[in-house]
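Read the structure below first, then the notes.
Of the protein chains in this complex, all but one are displayed in their positions.
Chain naming follows the written order as A and B, and within any one chain the residues start at number 1.
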Amino acid sequence: MRNESKEDIKPSTASERVFAVKVDDLTVAYNYKPVLWDIDLEIPEGVLMAIVGPNGAGKSTLIKSILGILKPIAGSVTIYGKPYEKQRRLVAYVPQKGSVDWDFPTTALDVVMMGTYGSLGWIKRPGQKEKKASLEALEKVGMLPFKNRQISQLSGGQQQRIFLARALVQNASIYFMDEPFQGVDATTEIAIINILKELRRAGKTVIVVHHDLQTVPEYFDWVTFLNVKKIATGPVKDIFNDDNLTKTYGINYQVSIQE
Amino acid sequence: MDISKYIELVFTDYTLRTITLGTAILGAITGMLGSFAVLRKQSLLGDAISHAALPGIAIAFLITGAKDTNTLLIGALVSGLIGTFWIKNIVTKTHLKSDTALGLILSVFFGFGMLLLTFIQKQPNANQAGLDKYLFGQAATLVESDVWMMAIVTGICLMVMLTFWKEFKILLFDADYTKTLGFNTKTIDILITVFIVLAIVLGLQTVGVVLMSAMLLAPAAAARQWTNSLAKMVFLAAVFGAFSGVFGTAISASQNNLSTGPVIVLVASVFVGFSFIFSPSRGLLFKQIRVIKNRRDLELHKTLAFMYHIAETHENTSHPHKIKLLNNFHGYTKSTLQKLVDKNYVKINGSMWSLTETGFETAANLYTKQETEDE
Partner (left out) sequence: MNSAQLEIQIIASLVAIACAIPGTFLVLRKMAMISDAISHAILPGIVIGFFITQDLNSPVLILLAALTGIITVVLVEYIQKTGLVKEDTAIGLVFPALFSIGVIMIAKNANDVHLDVDAVLLGELAFAPFDRLLIGGTDVGPKSLWVVGSILLITITLLILFFKELKVSTFDKGLTASLGFSPAVIHYGLMSVSSVTTVGAFDAVGAILVVALMIAPAASAYLLTTDLKKMLILAISFGVFSAIFGYWVAHCLDASIAGSITTILGVVFLLVYLFAPSKGIIAVMYREKQQRTEVSLLTFLLHLKNHDEVEERHVNHLYEHINWQKVRAKSVLDLAQKNNMIHMDNQVVSLTKKGDEFTSKAINYIITNEDAQIEDMKDDFFLFRG
């Protein structure tokens, strides 16, 4: 049923292109101190995009306001041409790791199951079907053996995988991930990026806040530079250059990127 | 009074039965809701709310002149909510931190309440008797209708909790995420807060404003130590709360002029202390034992590894070496050597030792394991 409705939303031969995510003139402020200014952003369907920018650039804020967690003072956001409220089911979110209480009395499997709550709606409880989907997601991120662990007894990388699994189980079209590689070892990083690439192959759009500039060309095909304002957005091969990096990170930013 | 006689009394004596039932129900509901308060990091809000309720009781009395519990508790509810609202407002609108807001509201409201109480006491015509009980609680003043009231509120609360279990759980764990899934977090939030305030107000008559917050925290903090599942934690907290109520009542009923509140709180605190120390997975005792055991194992492993290094130098790995050699190793003691012999890792022959085959394998395994872990 959901697939049908998705078909309506994404006319393949539309004259005007419909973007997976379209942000118009977005301005967001905390206590009337603007942290994002007049952002225009168009994210085409099926890209694996990095959002890069220094600490405090407003990357998390951008994602939160796209997802309706924060209320912007100006501007609008559309997901496949419609406001977010109507398109929630198409969107999954992996928050920045520090945002939850890891000592909460709950197990890894429980957390992943929370990904199914959105499609269940109010009151209805998750059943066998949801459990099966959650176990599959755990399997995919290689966390099945840990399903009954209390979440604080997982390592940082494992916690990150659990969050990823929770997003996977939402079975969305667009994935927003806030620093999924934070505190993660090389093996896990590769495991995660492989999953993200697989999602892209399946036609999903994946948007990732990323800090390691060296790996941008290798992992991503699309990139947005952000520092309070949008500096640039587009294909990595076209716009990922010293010029944009300098504009984003400050005057003397030097990173030589080897192809 | 001996215990069997007391238990018999609980079932036969009307007053005692009422009180026991009342404190048990109260313990259960505060334990249950306290779990939410603790997990929301609002442990001290309960303290502020209960203190803030006092002027409400006094004003309700001044206005209506009525002594019946429900009227007074409505007053408590209103002023408790005003206190809560004001705290939230101070924290969001000024630079004052939440601890200051809490301490300020709780002490100022309480002081105002005391002013009113002492004022009422001096009034010649006031049938003031009984307002004092709201300070430390007097379970003896519970009547059947009070217990019914508690039971009904607990029932409603239980029903709501079961209905919205999933929503409560996800909001407590990850509020932002809950929003993205399309749940109206404000509604859930208000629901939880209202129930917490309600539970506090219900307990004022029995436990009193001064100590009510402990009823909220203690059972939940104790329960958290025994389980890693939210459902079990809430259930256990209810059980601990109920038992605190029953035991506390029993103790204070068997003694002269002991307010119920402090006794119940003390019983609940004993639950907490016991849980902190003896819980198998998180408790301090077992943690300490594990630390000591790990340290011992580590020493043993280090010694074994050292011996492995020596044994490795020889073609025949079970070739005997001098015990003296081991003195070069820092952590070596006679008892560790003896333990290794007991485990059949090492053989001793006079002043010589040699690794057994199992010993050699274990040591080798230890190595590969350590290397993969370090990675």
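Definition applied: a contact is a pair of C-beta atoms (placed from the backbone, for glycine too) under 8 Å apart; a residue touches a chain by one contact, two chains touch by 3 or more.
A quick note: this is a predicted structure, and the numbers were derived from the prediction, not measured.
Trainee: Among the chains you can see, which ones touch the chain that has been omitted?
Mentor: A, B
Trainee: Taking the entire complex into account, which one of B:I74, B:V194 or B:L258 touches the absent chain?
Mentor: B:L258
Trainee: Tell me which of A:D24, A:E45, A:E189 or A:D221 is the one touching the absent chain.
Mentor: A:D24
Trainee: With the full complex in mind, choose from B:L44, B:L62 or B:A175 the residue touching the hidden chain.
Mentor: Of the candidates B:L44, B:L62 or B:A175, B:L44 is in touch with the missing chain.
Trainee: Of B:I63, B:L284 or B:L298, which residue touches the hidden chain?
Mentor: Per the contact definition at the top, the residue touching the missing chain is B:L284.
Trainee: Mind listing the subunit A residues that contact the chain we can't see here?
Mentor: 24-25, 27, 29, 32-34, 37-38, 40, 56, 72-76, 103, 227-229
Trainee: Since one chain has been left out of the picture, which residues of subunit B touch it in the full complex?
Mentor: 38, 41, 43-44, 46-47, 51, 89-90, 93-97, 99-104, 106-119, 122, 135-136, 210-211, 213-214, 217-218, 221, 224-225, 255, 257-259, 261-263, 265-266, 269, 272, 276, 282, 284
As a convention for this text, only the chains that are shown with their structure count from here on.
Trainee: Taking the mean of the CA coordinates per chain, how far is subunit A from subunit B in Å?
Mentor: Going by mean C-alpha positions, subunit A sits 36 Å from subunit B.
Trainee: In their complex, what parts of subunit B are in touch with subunit A?
Mentor: 39, 41, 163-167, 169-170, 172-174, 176-177, 179-183, 224, 227-230, 232-233
Trainee: Residue numbers of subunit A touching subunit B in their complex, please.
Mentor: Listed in rising order, the residues of subunit A that touch subunit B are 64, 67-69, 85, 88, 91, 93, 95, 99-101, 104-107, 110-111, 114, 117-118, 120, 122-126, 150.
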